[in-house]
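I'd like to ask some things about the structure below.
Every protein chain but one is kept in place in this view of the complex.
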Amino acid sequence: MALLELKEITMQFGGLTAVDHLDLRLEEGVIFGLIGPNGAGKTTVFNLVTGVYKPTSGSIYFKGERIDGKPPYSITAMGISRTFQNIRIFKSLSALDNVKIGRHCKSSMNLFHSVIPGPFTAREERDIEEKSMEYLRMVGLEHKKDILSKNLPYGEQRRLEIARALACEPKILLLDEPAAGMNRQEKTEIMDLVRRIRDTLGVTVFLVEHDMKVVMGVSETVAVLDYGKKICEGTPSQVQSDERVIEAYLGRRARRTRKAV
Amino acid sequence: MIDAYTIQILVVFGINAIMALGLNLITGVTGQLSLGHAGFMSVGAYTAAIMTLRLHTPYVLNLLAAGVVAGLSGVVLGFPTLRLYGDYLAIATLGFGEIVRVLFLNLEITGGGLGLSAIPSKTNLAVVYACLGITLYVMSKIQKSRVGRALMAIREDEVAAIAMGVNSTSLKVQAFAVGAFFAGISGGLYAHYLTYINPNDFGFMKSIDSLSMVVLGGMGSLPGVLLGAAVLTYAPEKLRFLQNYRMICYGAFLVFMMVFRPNGLLGGTDLRQLVKASFKGLNWGAMAKQGARTREGIGGSKDGIA
Amino acid sequence: GGQPTQKSAEQKPPEQKLADTGPIKIGFLGALTGNVASYGINTLKGMKLAVEEINAAGGVLGRPLEIVIEDNRGDKTEIANVTKKFVTRDKVAAVIGDPTTGGTKVAAAICQENKTVLVSAGAVGPGVVEIGDYIFRDVVIDPIAVPAVVKWLKDSLKWKRVALIVSVNNDYSVGQAKLFEDALKKEGIEIAIKESIQDGDTVFTSQVTKIKKANVDGMIAPIYYTEGALLMIEAKKQGLNKVFIGGDGLLSPVLWELAKGATEGCMVFAGFSPDEPDEITKKFIDKVKQVYNEEPDMFHAQGYDAVYLVADAMKRANSADPSVFKTALAQTKDLRGVCGVLTILPNREPLRTPINVLEVKGQKFALKARVPVTAPQ
Amino acid sequence: MVAVLSVEDLHVYYGAIHAIKGVSFHVEPGEIVTLIGANGAGKSTILKTISGIIRPKKGKIRLKGDEIHNTPPHGIVSMGVSHVPEGRRVFPNLTVLENLQVGAYTRREKREIEESLEDIWKRFPRLRERMNQMAGTLSGGEQQMLAIARALMSKPQLLLMDEPSMGLSPMLVDEVFDTIKEINASGTTILLVEQNAQMALEVANRGYVLETGEIVLQGNAQELADNPEVRKAYLGES
Partner (left out) sequence: MFLTQLVHGLTLGACYALIALGYSMVYGIIGLINFAHGDIYMLGSFFALYLTSVVKMKIAPAFLIAMGLTSLVGLVIERVAYKPLRRSGRLSPLISAIGVSIFLSTLLNMYMGPQTRGFPDVITELQVKLGEIVITTTQLYIVAMSIALMLLLRHIVMRTRVGQAMRACSWDREVASLMGINVDQIIALTFAIGSALAAAAGVMMGVYFNAWWPLMGFSAGIKAFTAAVLGGIGSIPGAMLGGVVLGLVEILGSAYLQSSYRDAISFTILIIVLLVRPSGLLGRKIEQKV
């Protein structure tokens, strides 16, 4: 059974079909890349999986259970978490608080617990704190825990967002262009981080990225979208040599590099 | 020396502060602009008054009931309207406040436009400050808890909060319920203090007054809200020597305070910076730049013009 | 004006909380800003005139009167603040105000508790003097006036069907309307239609349209003059040529200043009659015109009378101590004021007689009838 | 010849944060100069300071000899500087055409504006197709083109570009860099900020490397591309 499966998913906005009868299968434990031209519908796929949009038609299964139509917060609670293409951290909260909010669905204190103290609440609060620090450490931000997140440099904000998403202890992590706006060295660090997330935490990674070195470097399987349709799926090298992909996405320079290789 | 007049001001401050702290949870912490908070206060005030006048129930029970009934009305308002965002929510809450007022003006049991009089005078300084203490305790506990963080997350970015597993609708309703609960308590205290209530006492201006306290003090900051309530309770009294010019100066004072501290007296800064800022004097341009550089804020529905 | 002083038996004030020398302070309680400012401002103007006159004539007990002025914006919390300030900081001998019933009730509880006399110049609703033995008012109270006026409407004008208009957010209006309903029922006059407005409204089109359809003999409008004037304008626009009658809430020159011709024939019942005035009233009217360059309305008159009422009691009690002169106040009998003759009944409610029914003619109130009233048994 | 742009000992603060610590550089007529550096090095801050959005605490900025660091942004635009901001920031509820018209706000000659529009249509045929579409509904790449085109509408002598390739598909990245070269060839001086150092150094004449608010390296593009430090840090070779 695939961990995540999209069957015949279509998403329309008014007259525009952003995702068109798309089938995708992600097996547990893979790093799966999704690429395609600007406006191909990649982010829309993420929004569909996380419940931000309801698909116009088709169905989505997670661990065999149908999840389309469920509210986003309960999908997250089931084990799917994400980052955003345009960073969406909680700007005027500290880095640590950002990650603590990520622990929301792994804890259960309600309004009454917060007012009436007890051993259970103290224990849970301690657990939240410890686990959150752990994830901050994982992305290398433990020394910045008290800094307001809006004052972090861009690259660190990206990593903070990843830590926050990891704090939900997801089965699958959706990363939307995590390396955008970074230089080579930072991109290499992100690639490392992605691999570590999969290898040490066992989290399946679903990755959207425009930087070929990053996607091709970490993904085991890559699918290519164009105008909402899947035009190709395979290993990185299969995808990179596919004529349709070159035509629609990679362009001549990629062809040049490929020839050079 | 504490004379009855001073005690009076202290009591009024306490009642205002409880109300503003309730609103702060809704607007300052959760980021939902509410312009109908006085509606909850009036629900509380009338609940307490009617219970004591008709059922002769004990004072403490009246207060509690005032909070509970107001809290329930918060849930009733919250469920349908919290789907609305930004200023659309604001106008719905404003509408709620007006609907409650008109209802109370027309109902038999509330005495209509005559209001309710001869409410036993029970509220005193000790009770008000006990309630204020409880309110502060509850609010500070909530803000530091899982629920409080989730509420702040909703304020900062609702979409991201939901993506983190936060059930924003349910939490917003909870915030409304708690905020309304304390507004209700403050209404109960008010009714038992002034001994006479009338629907017109809880109009839009009352809602605006408590919003001013929250914003002027610094949204989301408990000491800030207390300070805001203190300043806005005390200022009109302190300005009495101005006689005819009093309210004119009060208006100018509000503008001046906002310009001087665009993010509220204790908003987004620690006290050290505040002291530094006051040394610098009033440099309007520079002050403005100290504010957040972006113009998102609460209810940040930016709709442009068409 | 004042009655010969009756020496009070007990001379010695029980607690020495007021100064024995220097001016006697009287707190003015009312709004100078906000929604109900027009009532407060005029009350204060009337009070100032009375104080000037009294002081010019040597003051009370050889001491001048002094008004302590604070604005309460019509806000209940501020009313409580100001009253507390009066009784504890300023240590006033009496508080005069608030012109609204609700405000008076809030202040009355505080004055009673602090043993300071409160005389409301304007609170007409029920439940005021019941608050305690320090609480008085100098108005024409509706439970006495309204039945008399309704009877007069039936007997003299032969009204059978009326429209009743109430301003729902005004306690004066709501209270008076209730009394009208009872009295009309008792006299067998049918209320063909009851319409609501709100203070602050400017649009009365649908109410007038409905009233016009109801085909009534006249309209009973226990509302204030601003809304009254605008309502009459609308009535005239729509060709509803029937007469309005209202209480002293309509008694203001603002009525025709706003409504111009539309108020012609409208009737008002009040204790104060600017037409065919006696000496006291005439002097008062001239003074208001001369000092403030305006026509007096009932708030001027009530404020003015309230000061004389208090001064008279002090003189009779020979004391400015509230716990002393309150007894004299309660015994006030046949005190002439600009609003007629005032007697405080045993239940401390005021009785003013007669009630004047005035009619707007040109730009003045002309006396139409004098309706005598007696204390209810 | 006077430099188009010269920056001397520039210091910029965000509140207490000292973001730019004494940066000096210059851009000569007809050049493409690139600023490269890690995230948070201060590249965008420098561009914003040049275009007047941020006031420097200290230092001088000269445009063809005239000091401009006290001129408001709209004044600087009329002096011939145009800024393609980081993250595109097109006006989402204005159509493509209106976005371009706003770009020409400082110009008043109707005919000349028409001519510029014709130029834009020629250079970006895709925008012409979408002339009446709301800019907010364009795809990322199209928005980037629009942002560049909008900046060109004021006929700038100096074009400041902040990460024009960010978030674009590889093919569009190529297109954008081609466009940069063409714009430069038609006489516009360009100051280019890029994360994609490889591409930036390919098109630029000279470059500066910025680290935490200070310039640590400078030279012509080829030299920089060959510098082992740069290769390691920015071109991803180990």
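A, B, C and D are the chain letters, set down in written order, and residue numbers restart from 1 in every chain.
Note that a residue touches a chain if its C-beta (ideal position, glycine included) is under 8 Å from a C-beta of that chain, and two chains touch if they have at least 3 such contacts.
Keep in mind it's a predicted model, so treat the numbers as computed, not measured.
Trainee: In the whole complex, not just what's shown, which of B:12, B:41, B:63 or B:105 touches the removed chain?
Mentor: Considering all chains, including the one not shown, the answer is B:105.
Trainee: Of B:2, B:126 or B:255, which sits in contact with the chain we cannot see?
Mentor: Residue touching the absent chain, from the options given: B:255.
Trainee: Could you list which residues of chain C touch the chain missing from the display?
Mentor: Residues 33-35, 37-38, 41, 166, 168, 195-198, 200, 202-203, 205-207, 209-210, 213, 226, 229-230, 233, 237-238, 254, 257-260 of chain C touch the chain absent from view.
Trainee: At which residues does chain D meet the chain that is not included here?
Mentor: With respect to the unshown chain, the touching residues of chain D are 51-53, 72-74, 77-78, 82-83, 85, 89, 91-94, 98, 101-103, 105-106, 136, 150, 154.
Trainee: Go through chain B and note every residue touching the omitted chain.
Mentor: That gives, for chain B, the contact residues 27, 33, 80-81, 83-85, 87-88, 90-92, 94-96, 98-99, 101-103, 105-106, 159, 204, 208, 211-212, 215-216, 219, 244-245, 247-248, 250-256, 258-259, 262-264, 284-285, 287-289, 291-306.
Everything that follows uses one rule, which is that only the chains that are shown with their structure count from here on.
Trainee: Suppose each chain is reduced to the average of its Cα coordinates; what separation in Å results between chain B and chain C?
Mentor: 36
Trainee: Provide the C-alpha centroid distance between chain B and chain D, rounded to the nearest whole angstrom.
Mentor: Inter-chain centre distance comes to 47 Å.
Trainee: Specify, in ascending order, the residues of chain D that touch 2 or more different other chains.
Mentor: none
Trainee: Going by the contact rule set out above, which residues of chain B touch chain A in the complex?
Mentor: So the residues of chain B touching chain A come out as 137-138, 141-142, 144-150, 152-153, 156-157, 159-168, 174, 178, 268.
Trainee: Over in the complex, which chain B residues touch chain C? Could you list them?
Mentor: 3-5, 7-9, 12, 105-106, 112-115, 117-118, 121, 190, 193-201, 236-237, 240, 243-244, 246-247
Trainee: Where on chain A does chain B make contact in their complex?
Mentor: 50, 52, 71-74, 76-77, 81-82, 84, 88-93, 97, 100-105, 107, 109-111, 113-115, 117, 121, 124-125, 128, 164-165, 168
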